[in-house]
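Single-structure report; data block below.
Only one protein chain is missing from this complex, and each of the others stays in its spot.
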Amino acid sequence: MKTYIYLIIFLLTTPLFSQPSGKEILNLIDKNLTARTRIMTAKMIINGARGSRTIEFKTWAEGEDRAFTEYTNPAREKGTKMLKVEDKLWIFSPSTDRIIQITGQMLRQSVMGSDLSYEDMMEDPDLTSHYSASVVASDTVQDRKCWVLQLNALAEGEAYEVRKIWVDQERYVPLREELYGKSGKLLKRTQLSEVTRIQGRWFPMKIVYKDMLKAGDGTQFIIVTIKLDEIIPENTFSKASLK
Amino acid sequence: MLAFKLALKNLIGAGLRTWLNVFVLSLALVMIVFQSGIIHGWDLQAKIDMTEWEVGGGEYWHNLYDPYDPLSLNDGHGSLPSELKKLYNDGQAVPVLVTQASVYPEGRMRNILLKGIDPSQNIVKLPASLMKGDSLVINALIGNRMANATRLNKNDMVTVRWRDANGTFDATEIRIAGIFHTNVASIDNNQIWIPLDKLQKMTGLDGNATYIILKQGITSAPTVPGWIYKGHDILFSELDTIIKSKSIGGLVLYIILLSLALLAVFDTQVLSIFRREKEIGTYIALGMTRWQVVRLFTIEGAMHSILSVVAGAIWGMPLLYLVAKYGFAMPKATEGYGLTIAEKIFPVYSLGTIITMTIIILVTTTIVSYIPSRKIAGMKPTEALRGKVQ
Partner (left out) sequence: MIKFLIKGLLRDKHRSRLPLIVVAIGVMLTVLMTTWITGVLGDSINLNAKLATGHVKVITRAYRESMDQIPIDLSLTGTQALISELKKDYPTASWVERIQFGGLLDVPDENGETKSQGPFAGFGIDLFDPDSGEAERLNLSNILVKGKLPSVAGEILVSHSFAEKLGINMNDKVTFIGSTMYGGMTIVNFTVAGTIRYGIAALDRGSVIMDISDARKALDMEDACNEILGFTAVDYYDDTKATELMTSFNNENSSGNDQFAPVMIRLRDQNDLGGLIDMMSGVVGIVSFIFILVLSVVLWNAGLVGGLRRYGEVGLRLAMGEEKGHIYGSMIAESVAVGLTGSVIGVAIGLLLSYLMQQKGLDFSSAMQNATMLLPGIFRTRITPEAWYIGFIPGIIATVLGTMLSGIGIYKRQTARLFKELQLQ
């Protein structure tokens, strides 16, 4: 999910025009997303049939293609590690001492029972090169004025054909994202809040994911600490580090 | 011939006792024919149902398609090869495209198979034409089992989510245009049928199919590279095993029933010989050899079976005919496992069974008639004549 987080982790300089073009907003987003590395501790609150569960983990990420996550809590998941390199995903579980590649059907399963699938996690966040963007409206979300940005996939093969992003007009933080199918059906909604100043950037610290087709309360993602542009040793992103 | 006439006369002369035996034997005969008729009828009907609803005259599967492995659906499809395309265009075959999808009745997700078939097809009985009409809405068909499981009714709208060939998600509302009732659970459980062209468009798999159903009666199956022909022998093999099991279960019942009937004949024979010693003595005195007398009595006993066949025909045939005409109600058993069982089974009586059973009854009756009759051979005619042997 850290890769997904990239999407949200960005800063914007105050625009010179009252309404920047979609492309400009996206460029600003992408430009600001490219913090070279991110190290964060976070927790995920998952609402299931048996009440909610909290999973804690630490993530090291570099660029868009490489991420390493280690789960720290609860005890059952502790020590489980996940490595994403480009479009491949491996999981290591200490009890089995095995590295398993997640492919096919498994990619569609939910991660730890959340409203996110492995596929959602794997999604390429580089919106500029995959989507065309235009500002379609302005709106108010969480008492903040937002541009509503509509993104249409440039080529076949994106998981979501259409995205809509509500971007804070002042801070340039997205406060809401909606994912649509080809036919225009709303599939998923993400709400971002608790925007905080981190290393001089505005950062949403709480994200709620919701599968709109399913009944339920969705999954909360809360960033506890985050450090940007720290140096991460190269071997972190190798399969050897999983064991 | 004399022996036959005599035996028949003696037998009919014995009145009620004979008719009771004959009745019991004929009951055994009719029951056995009936029971095997039911099993045979089930077998036949299941195959007819499967043929009509599901497999037609056989199927071609894409070589990567495996109906029990949902993962195979990602790659287990291809565009129709020209041989099969020609059959499709000629109305001799219909392609089906299968893809994984999710439906969300009442907000609960359920993984299903989305199957696309030509709404104007008439290769299988699936009422595909109900899917025709209004091009804005996707008209879907589901079976009654699926309808029960999802609590969907006709004209309900339900959300379906799928991914196209490139992996892009999409979802839409589809309308349940019809609910069909079939005995064939394997085209019903956990699946939704929609028009083929719609599914091809939705998934971006124009001209693709997962499998192709051939029209009934097509027997020649050319080898098509990349596609595997599945004939009835393969498609029906699971059913064949079950039928075999049921037949064995019935066999034991036949044996018990027949034993009971033979017991009656045996008892009668023992008495006949006991009571008719004087008669036996007389026969021998009149110049018959002992074995001729043994034969006479054996024939007399065996005659029961001939009479029973006649009796069975008289009362059994109309009864069996009526059952065959109106059917025998069956429950929806073991459907969870995808077996095909009709709600009503129409027994199919085979001439083979009837002839076999007649012969078996004839032979066994003759044997049980012969066993007590052997005693005669050991009799001294003079004593027999006086009735004082025993």
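Letters A and B name the chains as they come in the text, with residue numbers starting at 1 for each one.
Basically, a contact is a pair of C-beta atoms (placed from the backbone, for glycine too) under 8 Å apart; a residue touches a chain by one contact, two chains touch by 3 or more.
Note that the coordinates shown come from a computational prediction; the quantities given were computed from them, not determined experimentally.
Of the listed residues B:Val24, B:Ala147 or B:Leu307, the one in contact with the hidden chain in the full complex is B:Val24.
Residue-wise, the contact with the chain that is not shown comes from B:Val270, picked out of B:Leu44, B:Leu64, B:Val270 or B:Val348. Within the entire complex, the positions of chain B that touch the omitted partner chain are 16-17, 20-21, 23-24, 27-28, 31, 66, 68-71, 108, 110, 149, 238, 241-242, 244-245, 248-249, 252-253, 256-257, 259-261, 263-264, 267-268, 270-271, 274-275, 278, 329-338, 387. Residues of chain A in touch with the missing chain: 46, 48-50, 53, 55, 74, 76-77, 80, 91, 93, 95-101, 103-106, 109-114.
We adopt the following convention: only the chains that are shown with their structure count from here on.
Taken together, the chain A residues at the contact with chain B in this complex read 104-105, 153, 156-161, 179, 181-183, 185, 187, 213-216. In the complex of the two chains, the chain B residues touching chain A come out as 70-71, 74, 102, 104, 106-109, 159, 161, 163-164, 166-173, 204.
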